[in-house]
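Missing here: one protein chain of the complex. Every other protein chain is in place.
Order as written gives the chain letters A, B and C; numbering starts at 1 within each chain.
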């Protein structure tokens, strides 16, 4: 496995769904950041299950414990290790999935990759629960980015066939946390919740997608030709279970456009340089152009559903059926919003640090 | 900049559009591969401009020269350096773009990233011409993968509003190279070419998208949680200029589906394990499941168009106009097909080598 | 900071001397290794302070806790997180060293590197205590290497002016743990202990050096030209505090020799290829030649001594004096023996895995 990512801001993920804990080691955070621990906990709370009728009713406390890297309230430059302890869980019901892989899950591919030795309980290392570590790493990154005025905002933009109309940054800031689906548009949110509750009633789940914007990012950030902003964001985001597509700017719709429509041109706005449109996501050649970066991430429906499904038995090599027990999220998207935000913030912090910007800020802040 | 990518199969890109050459250093190719140099040249020819009415009429010879790493016809284990020399080019017309950034290009973001010192001639390091290096690296990867029966195939699936109907692997193999747009469906190809020629007449360009499939990949390849197949493929593919969206399996459409529809279930097919459908792209938890991997990449319209466009003057900070001279590709997609194939092959070779598979094959082949 | 090292077998170190714990995340250990937890604890015990009259009388329990990566007694392929908890410690006496850097320690350079925010208590991240994490990572590596018959052995070869005569592998195995200085030669060990006790009486410390040999390593391991065995071993070993010189084979003495003396030549010994001598440490071109690899590491005297020493006051920029309180190791070398062994084992495991050897072994062992 490969459980570390990032160059200057580097995070290492560890822990399993039914192991002792879920954790992360953040390496490269400059010394001298006064860390707001409550804000980290708050981000964990946003990801936590059991928040509403549209997420699983499993209740997990997910209380942050910091094991290293903070002294007297400040980051020290040393690796920051953060964990949440897992509570005792009933793993007995997972014996079945060991040999009968759940459709849409990593049970079978992990079985092959790890020759049957992987911890299969609750999905083990492939559980969505590992994203709690990403959230902790991202919460630190957000506080770091705030020092140079960079803000990362995500929200649910699509569930099933329901799509949000255009919204302003002000609406995103004000409304995203006002409903359980994290959609900053009241009517759309209500429709989305209805779609999800319908799926839940039918023992089913539903997919959706998330928009994420990065505000305040200076022009000139990015390390082409391989460590592009798009490439590094995409790579990190694909570590979130169930994510299956990434788009920047107008994304997939660009295949329908003409160059005369899709070319964002520069213009002078007072003393600032801006673009007239945002088809490229404000990334050109893998480098930020100083305007808000935008991306979209599509999540497949939660693979865990209560319906009986087809599968195979790895012991007998015969077709069989499986019924996945437990309380499932009928739609993972609302809980994925803080995760997408966190991963995006971590990647942006990495690139900002690689350009030598934040390290200078922190030295001054002493 | 960051111009190396890959872990076990690692390639380093260099060269600029109007510099001396475009090249690549491939590091990690096992010793003992009998390299078919003609096949590498052939892949370069597929990417070369001037192939048809729908690509630029610029003519470049792009003849491969191998500088290191091959002895007596075999790879030696040493880094393989491959270049194509640039021909003398008229760079004078690029003086204008130095200060008036072309819409849709990296001129402005690169200006900010490199404090004005970047080689702007022909887009310099941001020119599509650098993908010739990716093609050379991928051509070696393809020959390596062939040793274990892995095949990578890409084709144009969408141009403007025209989309290909479902095609078989056999059709992809047989028909992709039969037309200038590289679409393995005759009628669709003809429509696509018409759409492109119309754009060309109107001094415009058009976007499109490419499907890529990987056949013969064993189950159990991938290094989660960060070096997933999706993540590493996406990161590498986003180094191709103009690429703006990546999807695996059903990709963006997954947001509309229910779990009961999107969950690919396993079944026994004779002695093989297969899935009934391909919504996840045959990657679960970042690991291959043994079935054909599928991805889709969307390209924005070529930003170089002959129409007069708005821009700014970086010297005066005033709005101005620009007319981009030269012969442009009205649609980059057909020439991007071999590039997507090459980049995909390189990433897959990297992951196969990281699993220790190919190194064993090569040792036996001595 | 940069707290991860290794490519295929990768370990991430965290924790501070007076923080909550010292830990390590091991990433890349193949699935299916039955981990002997007692053996890991035993290696920690060898490093633990308070073992004898020649080490510090501080008593630390250093009990291993595994947080992730093991299930049902086997490695799962997931990252293995191991920690030892720190006991409540009196940190008050360290207030002084914050502003008056201890000679020979990292207090001053860390102060400059981290703008004064580093955790200075007990040396913080620069304490020798962090090597407990290296020992845990190395203990897993040793068990992994045992699967292919590779053994790593270290012993004290020099303390002050006292040097061990040549010893056999059998003597190293049998005698190293028989005395407190870990020198596999009784008479030499007794002299070394006397030298150390004399230093201790005089409130002083003494330097020394360690030999390390790797037995059973196959020929052909190493990744030149940069990831040579020498280079990767040296880099990893220099993370051990107080280590200041690394030699392979005859090391520094090679500057006095002639080629006709120093060239190790190959000869046939039955069916095996061996070398007549070991001036190159059995590494040629950065690659193992199949014979026992040998290296030597020199440690400076423990910088913590009870004598009053000169220093400066960083608040006033004036010269001052410091007396370092506490119980110190008069010679760190005996406790460094298991650390050198552990770091060497981790690097060798990394290179063996990179060559694809161990992954094959583990798959068979299922």
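Throughout what follows, contacts are C-beta pairs under 8 Å (C-beta built on N, C-alpha and C of every residue); 3 or more make two chains touch, one makes a residue touch a chain.
Worth saying up front: this structure is predicted, and the values here are computed from it rather than measured.
Undergrad: For the chain not shown, which residue from C:86, C:205, C:334 or C:359 touches it across the whole complex?
TA: C:205
Undergrad: Which candidate, C:17, C:143 or C:250, sits in contact with the chain we can't see?
TA: In the complete complex, the chain left out is touched by residue C:250.
Undergrad: Please output the residues of subunit B touching the missing chain, sorted low to high.
TA: Residues of subunit B in contact with the hidden chain: 1-4, 10, 12-16, 19-21, 23, 25, 27-28, 31-32, 66-69, 71, 74-79, 81, 83, 113-119, 121, 124-125, 362-363, 366.
Undergrad: When the complex is taken as a whole, what residues of subunit A touch the one chain not shown?
TA: Subunit A touches the chain not shown through residues 7-8, 354-357, 359-360.
Undergrad: Give me the subunit C residues in contact with the hidden chain, please.
TA: Those residues of subunit C that touch the unshown chain are 1-5, 13, 101, 103-110, 112-113, 125-126, 130, 158-161, 199, 204-209, 219-228, 230-232, 234-239, 241, 243-252, 254-268, 271, 273, 276, 279-281, 283-290, 298-305, 307, 309-312, 317-319.
Note that in this section only the chains that are shown with their structure count from here on.
Undergrad: Which chain is the middle one, judged by CA centres?
TA: Chain nearest the centroid of all protein C-alpha atoms: A.
Undergrad: Quick check: how many Å separate the C-alpha centres of subunit A and subunit C?
TA: Each chain's C-alpha centroid was found; their separation is 38 Å.
Undergrad: In whole angstrom, how far does the Cα centroid of subunit A sit from the Cα centroid of subunit B?
TA: Averaging C-alpha atoms per chain gives centres 27 Å apart.
Undergrad: Which positions in subunit A touch two or more other chains at once?
TA: Where subunit A meets two or more other chains at a single residue, that happens at 1-4, 13, 113, 125.
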